[in-house]
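Here the complex is missing a single protein chain, while all its other protein chains stay put.
Note that the chains take the letters A and B in the order they are written out, and that residue 1 is the start of every chain.
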Amino acid sequence: MKSRNELELMAKDMRRDAYKMAYNSGTKGAHLGGGMSVVEILAVLYGAIMKYDVSNPSWEERDRLIMSKGHGGISLYAALKNVGYLSQEEIDGALHGDSDYYEHPRKNIDKGIEFSGGSLGQGLSFAAGMALGLSKRSNDKSRVYVILGDGECDEGSVWEAAASVIHFGLKQITVIIDLNGLQYDGSTEHIMRLGNMRSRWESIGYDVFEVDGHDVLALQDVFRKESEKPQVVIAHTVKGKGMSFAENRVEWHTAYLTEELYRQALKELEIC
Amino acid sequence: MQEITKKNSRVWSRLGQRGTVCGVALLEILESMENAYVLTADLGHTSGLDRVMQKFPQRFINVGISEQNLVGTAAGLALDGGVAFATTFATFLTMRSYEQIRHNAGYQEANVKLIGTSAGFAIGMFGNTHYSYEDIALMRVIPNMVVVSPADATEAYLAIHQAAVYQGPVYIRLSDGLNTAIVHSESYAFEIGKAELLNQGKDIAIIAVGGVVHEAINAVEKLQALGINPTLINMHTIKPLDEAMLYELRDYRALITVEEHSIIGGLGSAVAEYMMGISHTTQLFRIGIQDKFVHPGEQGYVKSSNGLDAEGIYAYVKRVAESFGSDA
Partner (left out) sequence: MLEISRKNARIWSMLGMRRVVGIMLEELAGSDEHFIFATADLGRYLGAADFEDKYPGQMIDVGIAEQNLIGVSAGMQQEGFHVFAGTYATFVTARALDQIRVNLGYMNLGVKLIGAAGGLSDGNFSPTHMALEDIADIRPIPGIAIISPADGAEVVKAMYALAEYEGPAYLRLTGRANTPVIYTEDYDFKIGKAVCLKEGTEIAFVASGTIVATVQKAAAELEKKGISCKVINMHTIKPLDTQALDELEEFKLLVTVEEHMAAGGMGSAVAEYMGAKAKRPVQQIIAAGHEYPHAGEYEILLETCGLTVDGIVKKVEGRYRELQNGR
């Protein structure tokens, strides 16, 4: 168990790196909105929950994380740096020039990236395949965490995969829905209402938990819960979390930080 | 429809192909055609459809992040007598919903106009998942589909207006970006299926499409300074291909196609399929993305690292010309 302080420090460190990457990327902008909503989720997973070995990235018993919403790339890179997969130089170079770390992460198991994200609605199927593989190898040590956006759940392919996870009894899967309530064009309610997210997953057969996706201790608790079924964690989050000027604002899905805003973001980070 | 003037072409070039199509032309089409609809998959703002949304909320449909549903819904509207313009990123439009396009547009001939944005690698650091360099190959093989890739914003403006009144499915491939180069600044006869001759040279013809046409124009200027004068053609319509124009080139030494697309299946292949049937000597070369996922980066970087900028085209054509020796 990690303390609130430890996990919040990690999240803070990740935000600092994420801001830096976004700022370095210049005026083309980065996915700050959906990047910031997922920071605590990743901090808790990498900081307190998941098993992995940076010196042995393909360790059989590691837990796998599938970033289906590839739009959270900057926060994933920040988490991977925090735990030692990526170097500060790689973070400084990310998102511009000829870096290998662009907006949507490309699979690179040596660097802790299990899946190439960016084309939405594909990660849960992939995770189901991995979990099937684990089961067939009788590996009952590893879990597979899949992070989906709430907007991403518009894609029909998500629901093909959702059914198969239950059908195949893949208990080692935890689906995390980063429910920040916004997608590119507006609020998810306004753009495409998906019905009651909780009952939708429950009706297929998942154990569903809801949690404040920025409360690190609550996240830590929920990820430690044991179930006889595959889990869905609906994490209620704030798009653009941490930057007062970006929170809950649709235009910050992809946007760029001016020097002034970059400084302000860093300042707000130090105050909290 | 507005006139093609220097001023308009300047304004449109600033908006780019996507901005001109979504922010200007579609608005005009909705105004003049009561049965026109515009659909998107959560990319209304990013495509520049804000004015469309505000002015025509009844005929603007956002299906969320569900491209398959986008095409299905557009087809439903079209088969019910509408003209449906569906737009999202080119790669998700043509790949995620490929079967829906095949089924609805190809097989059922729904009068849909599919507008693929950020074709090629316009979207820079987003990386390969968002790049689209298979879309021409994919759309070209679907029966009944017309495939157009404009050279600049003005041509995009003309293309979408013609597509609006054309009966049948059309795929319009937009090479976007803001402040784009101008190829056309005065009125000219744009017609779907009719290629445009930009320079009459000899022996070697460059056949370009999309946003790289202006790179080819710059390359030709540099080549002329060396005394090499290739013919330059803007093949804005890849399907139906302007075979009459290609027929005129049957005795050329070489045809070199240039496209922000894979060298497999795109314009280069369409030209090869035709020319191989009538010529056994004209050499056919293809400049494009080699058969690989490119290293991502800004559009300019990816262009130059794949030989698709003026410099790369210039060097390639020069090499071909030199290989022919002094008799060329």
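Throughout what follows, a residue touches a chain if its C-beta (ideal position, glycine included) is under 8 Å from a C-beta of that chain, and two chains touch if they have at least 3 such contacts.
The model shown is predicted, which means the values in this text are computed figures rather than measured ones.
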Absent-chain contact - pick from B:Thr129, B:Ser149 or B:Thr180: B:Thr129
Option touching the unshown chain, where A:Arg4, A:Lys51, A:Lys107 or A:Arg193 are the choices: A:Lys107
For chain A, residues in touch with the removed chain: 106-107, 114-116, 118-119, 121-134, 136-137, 156-157, 160-161, 163-164, 167-168
Residues belonging to chain B that touch the chain removed from view: 91-92, 95-96, 98-99, 102-103, 106-107, 128-129, 133-134, 137-138, 140-144, 239, 262-266, 268-270, 272-273, 275-281, 283-286, 291-293
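Here is the rule we go by: only the chains that are shown with their structure count from here on.
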For the chain A and chain B complex, residues of the former touching the latter: 25, 28, 70, 95-98, 102-104, 106, 116-121, 151-152, 154-156, 183-185, 188, 191-192, 250-251, 254
In the complex, chain B residues that touch chain A: 40-46, 62-69, 91-92, 96, 124-130, 295-298, 301
